[in-house]
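I have a structure I would like to understand better, so I am pasting it below and will then ask my questions one at a time.
Complex shown without one protein chain; remaining protein chains in place.
Chain IDs A, B and C follow the sequence of writing; residue 1 opens each chain.
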Amino acid sequence: MATQTSTIPAGGLAGARDSAEKNYLNESKGILSWLTTLDHKRIGVMYLICILGAFFLGGMSAVLLRTEHLSGTPNLMEADAYNKLFTLHGAVMIFLFIIPGIPAALGNFVLPIMLGAKDVAFPRLNLCSWYLWVIGAVCALLSLLLGGFDTGWTFYTPYSTSSPFQGVIPIVTGAFILGFSSIFTGLNFIVTIHKLRAPGMGWFKMPLFLWGLYSTALIQVLATPVLGITLLLLIVERALGVGIFDPALGGDPVLFQHFFWFYSHPAVYIMIVPAMGVISELISVFSRKHIFSYQFIAYSSIAIAAFGFIVWGHHMFTSGQSELMNTIFSLLTFSVAIPSAIKVFNWTATMYKGSIVFKTPQLYALSFLFLFGIGGLTGLFLATLSTDIHLHDTYFVVAHFHYVMFGGTVIAFLGALHYWWPKMFGKMYNENWGRVACLLIFIGFNMTFFTQFAMGSQGMPRRYFNYTEGYTTYHVVSTIGSYIMAVGFFVIAGYLYYSLIRGRKAPDNPWGGASLEWQTSSPPPVENFKKDPIVGDPYDFSNLKYDPAIGGYVRVDAQGVAS
Amino acid sequence: MSSAHGSHSGHGEQVGHIVGWPILVATWAALMVFTYITVAATYIDLGSLNLWLAMVIATIKAALVVMYFMHLRYDRPINALVFVISLSALALFLVLAMLDTAHYQQVLIPGYAPGMTPR
Amino acid sequence: MEFILSFVTQSLVQSDGDFWLPPRRSTYAVEIDWMFSFILYLSAFFFALIVGLMVWFCIRYRAREGGGPQPSPSHNLKLELVWTIIPLLLVIAIFYEGFRGFMRLSVPPQNAYNINVTGQKWKWLFSYPNGYVDEALHVPVDRPVRLTMTSEDVIHSLYIPAFRLKKDVVPGRYHTVWFNATAAGEYDLFCAEFCGKDHSNMITKAVVHPPGEFEKWLEDASNFLAKMPPHEAGEKLYKVRGCAQCHSIDGKANTGPTFKGLMGHEVALKGGTTIVVDENYIRESILEPNAKVVAGFQPVMPTFKGRIKDEEITAIIEYLKTLTE
Partner (left out) sequence: MDAQVHPHADAHGAHAHSPHLQHHFDSLEQQFDSGKLGMWLFLATEVLLFAGLFCAYSVYRANHPEIFIYAHQFLDKFWGAVNTGILIASSLTMAWAVRCSQIGKQTGLVICLCLTLLGGVGFLCVKYVEYKAKWEHGLLWASQYNPSHHGEGHDEAAAGDGHEDHSEAPDPSAAHAATPPAEAAAADPAAVTPTVIMTTSAGVVVERSKILPAAMGPMELAPDTTGHDLHGKEPQNVQTFFSIYFMMTGLHGVHVIIGMLAIAWVLIRSLKGHFSPAYFTPVDLVGLYWHLVDLIWIYLFPLLYLIH
């Protein structure tokens, strides 16, 4: 390929692009060339395909779960099937979709380009991460074949060591392997950001998305190994009877919860911090205005990552954790509210006096502000000791984390997908359908989960197959909402697929973004840049002008042309 | 081999720090001495100090290994920072978990282990 | 401040639940609900502020033909400090109030009436001071009650929404909680920690008796041997005295032989002999369980000698007879 690239005169294709142009997608052909690729962009695309598959599986199980709840009596499945299904939904969504979602799929694609690098620091390790993801997914499927698992994604002992279903060990093994996939991705990103920034790309010249990914990677590297050892202990506990967590053998089940949440709370920030990074990009680009207070947003990402390590005990307020630790963890938990609030205020301030364009990604960003606002604020109820006692393990918690994980991360993921879709595949999608789908998802989401706040605070416990009379209306409204959301997702799948085969050719810079990925072609060449990109302020849009002829933005000032 | 070296010599820089053999041997000797001390110390009853003494010696040994065998003393500071941060996370985990378990001991049923084989 | 607080508290006591919260039926439910409402209004304010600004900016600054962004600063330290420090003070206040409420509900009063609770897959057993065991929680109104809870198998969690009370029930530990019910009635009692197949059926009632009636109920209920037909009393004993843990009634062997069709049938014993199960064998097996162990089972049953009355054994035998028909 070196010879191929050298035959194309650098920069000679700026105006006249034709289908013969080489890019990372058509540079080599055949499934094998993808499966053995070391190109971060291809690995990102492979991740994207895989996690969308996982998202489909998790989403379908959610729809089935909601359907079951149309009435308080069994109507679709039996209790065991329900329990396995909600466990599957949780485990798939968390381990296979949300955690790798933004970092591994989209981050992999754009991180090196945003840095002006040719690839991540360790391309082989990157491919290895993807294969580990696949192996983890295979373990999850294997566990379904072996009878499934009904422990909940939290695998609390002693239930998980005594559960009658044989799928527990395979899924725990799968989660263990997925943990290493996540660790290697994080490790790769940290080294890449430290060592492979293009000349002139200082830490504070990086787009805020990269600060988000960097913070995420720190958590991945520091917290995930603890999940590894926890799951390893769980496997030997169940297979061999090593009684460290099982009270029947003299172990301590509350200690397991400490172990589990030491990872799994920071993991919540693995899920949300990259989403926050995405929103920083979208709000700024589509308001055509410099992000408000870059440094506060950057530091608040790091702060969230750091505080994330000292708040895990708030999952254990009713578990038998000592009162002292309940108090300490409650106090520490509130610390996370501050950097989150700073971010939200700064995003809002960014829009002030902007020139706001309502493209699909921006609609997702606005939805994010709305939904994450609710998700974040309801966190206050759960961080407060006295109210958490009542709300713990009810649908209030379910609604809260769906507002953060779905209303936050998935919405940001969709925003990011729409934002970088032209860059990844070189095709534009239909804006109008994009807006319709966003609206459907927004309405469906609020119907599904806002009702769950009320139902939870009224006392409906989570993970319930049946429910008592009083909660029927809530459940029915919630289920209808989930159907509306499902329709929204099918619309997205439809027009994105259509864009791949029939979509308008995407310009290099359809949104007028100022970060480096918009300086290369859509889709980018294998080596990311044909000529060295100009590193500048990633939120300075003053020298980008809309050119109706190509349907995108071009640089207008002399310096840009000169280099 | 020499050709590879030659092609590189144009850069003129040696990456990494070479630790001299006397330092390696001295480190090894110190580690052996500390191992002897730590074993010997267990025969003196110092109460709870025994544990702390053993941990202090182990930490000195670990520091020797990290600084000289692992070159951290001569390495880029970022690598040391990574290592220190990982140890801080470890400490955080240990301290908070121990603090909690120490406080909830009184609600535990002593010796509860009904699943153990009868003996 | 105190006045406002007591006013709000009063009005909350009068009201009977709302859109957000179920009826409040314990003393500290009032405090928790006050806290809930405080956070709710505070959150609503901030949410309205953010979304209001967002919508306003969207309308006011939507892109117009030819118009770019207006010049505005991209940072402002004073503003940053304001929206860092105000939330900080607010969350500290919330933490402190939540902490005080938590401490009050963590420390049971000295004179609390104690009831022992056992969680097991998938039911609750409540053991009263006189030794009587019931499957529902019965408590007197206006009297502090302490629950001393443990589990036999996996983690459960005792949850009574009307009392705003929740605590995990963990094997190998005794967790205590307390409450003071403020009105007579029947309230839902849930298991809130996932515990397997029938987790969502692990529901019972918390029955709050009007003044003076709890003692009467307890006496009546404890006297069930005299009041119930023997086989019904035997069934109750089967459930609450732990037989059900090892002896099924559906024909499946568990830790011990099933009770289904046991009475009157011949069983093989350890050591090669056989015996016909009759009243005497049942009685012996309860009092000296390891004297004649059925082949294929471990001698692990505890003795009930001195801990079970003759009438109770008779009732259990009567119950076993019904399982053969």
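By definition in this document, contacts are C-beta pairs under 8 Å (C-beta built on N, C-alpha and C of every residue); 3 or more make two chains touch, one makes a residue touch a chain.
Worth saying up front: this structure is predicted, and the values here are computed from it rather than measured.
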| item | value |
| --- | --- |
| Touching residue (missing chain; options A:L196, A:V436, A:V476 or A:V491) | A:L196 |
| Among A:V110, A:L249, A:A298 or A:I492, the residue in touch with the chain that has been omitted | A:L249 |
| Absent-chain contact - pick from C:S127, C:N201 or C:T258 | C:S127 |
| Touch criterion as defined above, residue of C:T118, C:T182 or C:S200 at the omitted chain | C:T118 |
| Residues belonging to chain B that touch the chain removed from view | 1, 3-5, 7-9, 11, 13-16, 18-19, 21, 24-25, 27-28, 31-32, 35, 38-39, 41-43, 45-46, 50-51, 54-55, 57-58, 61-62, 65-66, 68-71, 75-76, 78-79, 82-83, 85-87, 89-90, 93-94, 97-98, 101-102, 105, 109-119 |
| Residues of chain A (touch criterion as defined above) contacting the omitted chain | 1-2, 5-6, 38, 112, 117-123, 125, 183, 187-188, 190-191, 194-196, 221-226, 228-230, 232-233, 236, 240-244, 246, 249-252, 255, 258-259, 527 |
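Definition applied: only the chains that are shown with their structure count from here on.
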| item | value |
| --- | --- |
| Separation of mean Cα positions, chain C and chain A [Å, integer] | 36 |
| Chain B and chain C, separation of their C-alpha mean positions in angstrom | 46 |
| Of all residues in chain A, the ones touching two or more other chains | 247-248, 252, 254, 320, 323 |
| Touching two or more other chains - residues of chain C | 171-173, 175 |
| In the complex, chain B residues that touch chain C | 104, 107-109, 112, 118 |
| In the complex, chain C residues that touch chain A | 17, 19-22, 28, 31-32, 35-36, 39-40, 42-43, 46-47, 50-51, 53-54, 57-58, 61-64, 67-72, 74-76, 79-80, 83-84, 87-88, 91-92, 94-95, 97-103, 105-106, 153-155, 157, 159, 161-162, 164-168, 170-173, 175, 188, 190-201, 203 |
| Chain C partner contacts - residues on chain A that touch it in the complex | 79-80, 83, 150-152, 156, 158-159, 162-163, 247-248, 252-254, 287-296, 318-320, 323, 326-327, 330-331, 334, 337-338, 341-342, 344-346, 348-349, 351-358, 366, 369-370, 373-374, 377-378, 380-381, 383-390, 392-394, 453-454, 457-459, 461-468, 539, 541 |
